[in-house]
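What you see is the complex with one protein chain gone and the rest in place.
Right, chain A next:
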Amino acid sequence: MVARANRASKNASRGPAATRRDRTKVDRDGDLSMDGPVKGRGGRVGKASGASNARKDLTAGKAKGGILSAASQRAILKHAGAGDVAMLGSRTVPSRGLTELKVTNWNKSKASTNPDGGVSSLISWLEKKASNRLSSRVRTVKIKKSQVEGEDLIVSVPAEDAGAVLRLDGWQWAGVNVKVERIGGDAGGLGGSKTEQTRDMIKGVLERRYNIESKFLDLSILRQDEKLKEQSIFNVRSTAGKFFPAMMRVLEGAFETAKDKDEAVQSVSLANNELSDLTAISTLPQTLPKLKNLDLSNNKFEKLGQLALWKKRFYHLEQIILTGNPIEQAEPDYASSIIQWFPNLRTLNGIQVRTEEDIANRSKVPDLPFPIRSPAFQDEGGIAEGFIRNFIAGFDTDRAALTAMYYDEQSDFSYSVNTQAPRDPSNTEQTEKQEWGDYIKNSRNLKKISQLPARQNRLFRGPQAVSDVFAAFPKTKHADLATEAKKYMIEAHIQPGVPDPSGASQSGVDGFFISIHGEFDELDSATGQPKKKRSFDRTFILGPGGPSGVRIVNDILTVRAYGGAQAFDPDNFEGANGPAAAASAPEGVPQLPAGLSIEMAEQMCLELQKQTRMTIGYAKECLEQVNWDFPTALQAFESVKANLPPDAFVAA
């Protein structure tokens, strides 16, 4: 949208004056202030009008694609006034009464032929420009009273708006530089230290070049800026180098939060600034990291290396303009690098380089050498699976019974809160408060708990201790294993060296290592209604023993902010079925195919057992070999049943 800045406007051939007159008619706000600096002097008209077009294009794009029309935005601005916070550093303005200001040097404007000599046009320009502020809060400035006295226009504005109007001193309106001063003439009335004066001067320059509706900051042709020329900014090497960083600091200081700032300024033009590298403007990415549109046209960039400082900055940049730079001839292939540098770039020099679809596809995690696969679940006789079913259900309904069933005097439990864990990537809403109060007291995160006694106290050993800490946990409702299987990622493998309570094996026996990632609702203790969603990771070591045949050796739990379930679905990742996946198929480890829940697999095993009289173990193995396709499993059984050993069958 920004710009074909290399194309000179038709008006250019008619010279500056003609262009200016056209604008006077076209611009509905009588706003000519931007044209002064942009248009430039000394035969730079063609390029300058390009930069000016950039602004108009942005505005047009906004009106087309934006939610609000320009008119309704203005209506909102009018009603949103709330205090003068244009400068955070200078808030000490009186807040009551009206201040009278004198506006001079307007009589010879191009609007002087209007019936009222241009007064009404001037007033609306003053109101609009004074409202056009870089600030977190929008305030509409209203001129309450006005009166022409000879060559002076006396205006009365609320005291807190006086500063904003005074800042228009020297701005260009309808071909003249208007003068605004306090009555009584205390030199603009801004006073303050030299630093404050400089800051106010810069602030004035920024606001004059800012368009609140298109969120556009026009920093083109800074050297031709009347106000800056007045200050001799670019005459002295030392101040020239410091000016841009100072400008960026003032810009940052104008907003209360980074979010406000990023929202207010989405497009920047640095066109026509004779830039040959980024040294002077290197701080732009720090100040506006979320910039969407950037115009660098008509500068002196000749090599990619001169732009490399901004490589991989501006992550959100959607379009950039580099026309009118020597690089077009010097490095004709520069485009491919630029596209690579800015991963969200859609448009380069007005030409589309990426579609929305390209961007959407790329935000998925592409091929990794370890693609996301369906769960690796290694069980024996359904032991691990049975435990998981009981445990998840029991934790929600009867924790006391659960501890009696699975925990003994040598069972350990502890949990950690990961308060910083990444959250659900599909939720882009404002992040809700996490409220870890119920958990933090016993959290054993070793990254936070460094003292040995605290580490000791937060490890719960034996059914009583475990039962007590479970009771202190909020009431929970875990996602249902059968109907909401996609909300889980459950894996298991056979773990050697697990303590043998019978003492028969000194070096330990085989048990299970179980890893469950899933989610639960915290329930309100009074109403039983779901209050908050959490995600969790729970690692169990199971060994033989206990009333059910398995006992918990270790139970380590991490509770974290809700993280969604999309990471568990292999279909969400490119490459899951790609060549890398095919080349590295796991060996000898049973896996459930995507979409097959443990529940369904279990049903299949039972059904196959019923029809073939094979043991559950053989039925499962059979199904695994045919990738859980039931009819094929039956065929496979028919073809091999004569060769199966007797112990493959359930005793009659």
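The criterion applied here is as follows: a residue touches a chain if its C-beta (ideal position, glycine included) is under 8 Å from a C-beta of that chain, and two chains touch if they have at least 3 such contacts; residues count from 1.
Rule of thumb we're sticking to: contacts and distances are computed from a predicted model.
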{"item": "Omitted chain (choose from \"Probable cytosolic iron-sulfur protein assembly protein CIAO1 homolog\", \"NTF2 domain-containing protein\", \"acetyl-CoA C-acetyltransferase\" or \"Putative mago-nashi\") - UniProt protein name", "value": "\"NTF2 domain-containing protein\""}
{"item": "Selected residue (touches chain absent from view) among A:Leu452, A:Ala504 or A:Ala642", "value": "A:Leu452"}
{"item": "Sole contact to the chain not displayed, among A:Pro332, A:Pro369 or A:Pro631", "value": "A:Pro369"}
{"item": "Touch criterion as defined above, residue of A:Asn114, A:Thr476 or A:Ser515 at the omitted chain", "value": "A:Ser515"}
{"item": "Chain not shown: contacting residue from A:Leu101, A:Val265, A:Leu294 or A:Val498", "value": "A:Val498"}
{"item": "Listed residues A:Gly241, A:Pro425 or A:Pro547, member touching the removed chain", "value": "A:Pro425"}
{"item": "Option touching the unshown chain, where A:Asn211, A:Thr347 or A:Ser535 are the choices", "value": "A:Ser535"}
{"item": "Absent chain, residues of chain A that touch it", "value": "312, 315, 343, 363, 365, 368-376, 412, 414-418, 420-425, 444-448, 452, 455-456, 459, 461, 489, 491, 493-499, 506-508, 510, 513, 515, 517, 535, 537, 539, 541, 553-554, 556, 558, 560, 563-564, 567-568, 570, 580, 584, 586-587, 589, 591"}
